[in-house]
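Excluded from the complex is one protein chain; the other protein chains are retained at their positions.
== subunit A ==
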Amino acid sequence: MGREVSESCIDSLLTVMVSTYCNRFYANKPELAARRIEAIGYQVGHQLSERYTMERPRFSDHLEAIKFICKDFWFELFKKQIDNLKTNHRGTFVLQDNCFCWLTRMSIDQSPENGTSEELSIMADNKVMQSMHLYFPCGIIRGALSNLGIPCAVSADISNLPACSFVIRIKA
C-alpha cells in the first residue's frame, strides 16, 4: 500500500533542508533552526504514524507503542528495525540503531595537520552540522508518539557513528 519514493531523493532533500535552514533562514541562530527542523519532523511523524497504524488496535501501554516504533514504524521508514531497545521502566527508553541510514554517508573532515584555530572551528562547525541532521528523525519519533497519545521529549546521541541512539523521555 502507499506510494514509494527514491531513497536518494529523500537523502538529498534532507541534506538541502538542513543546510538551508542552518545557513540561510536562521543563519546565526542554530537553536531556532534546530527547533524549526524538529517541528517539520514532528508534522511528518504525526502523519506517518496515522498511516502506519491504520489497521491496528489501540496500544495497551507505553511499551507497546515504543515497540511499534522500533519494529513496524522503523521498518516502514528505513527498511530495518531498531537494533537495541533499553528502558529504565520509569519513562525513559533508549533506541539504538547500529547503522542509521541517514548518517551512513556522513563523514567529518579529517583532522587538520597543523590544527590552526580556523580549521579547528571548521571541525566544530562540522560537529554542529552533524547534530543538526538528527533533529529531523527526533521530530519524527516525537510526532509519531504524540499522535499515539504519548507526549515525550526525544534527543539523539551520535558518540559512535554510524550507530545512533535516540533517547525518549515520556512526560509523566
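In this section, a contact is a pair of C-beta atoms (placed from the backbone, for glycine too) under 8 Å apart; a residue touches a chain by one contact, two chains touch by 3 or more; residues count from 1.
Going forward, contacts and distances are computed from a predicted model.
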Listed names "Multifunctional pyrimidine synthesis protein CAD", "Small GTPase LIP1", "Trafficking protein particle complex subunit" or "AP-3 complex subunit delta-1", with the criterion being the UniProt name of the chain not displayed: "Trafficking protein particle complex subunit"
Cross-chain touch to the chain not pictured, restricted to A:Q81, A:Q96 or A:N126, is A:N126
Considering the complete complex, of A:Q43, A:T92 or A:S107, the missing chain is touched by A:S107
For subunit A, which residues reach the chain that was dropped from this view? 8, 11-12, 14-15, 18-19, 105-110, 126, 129-130, 133
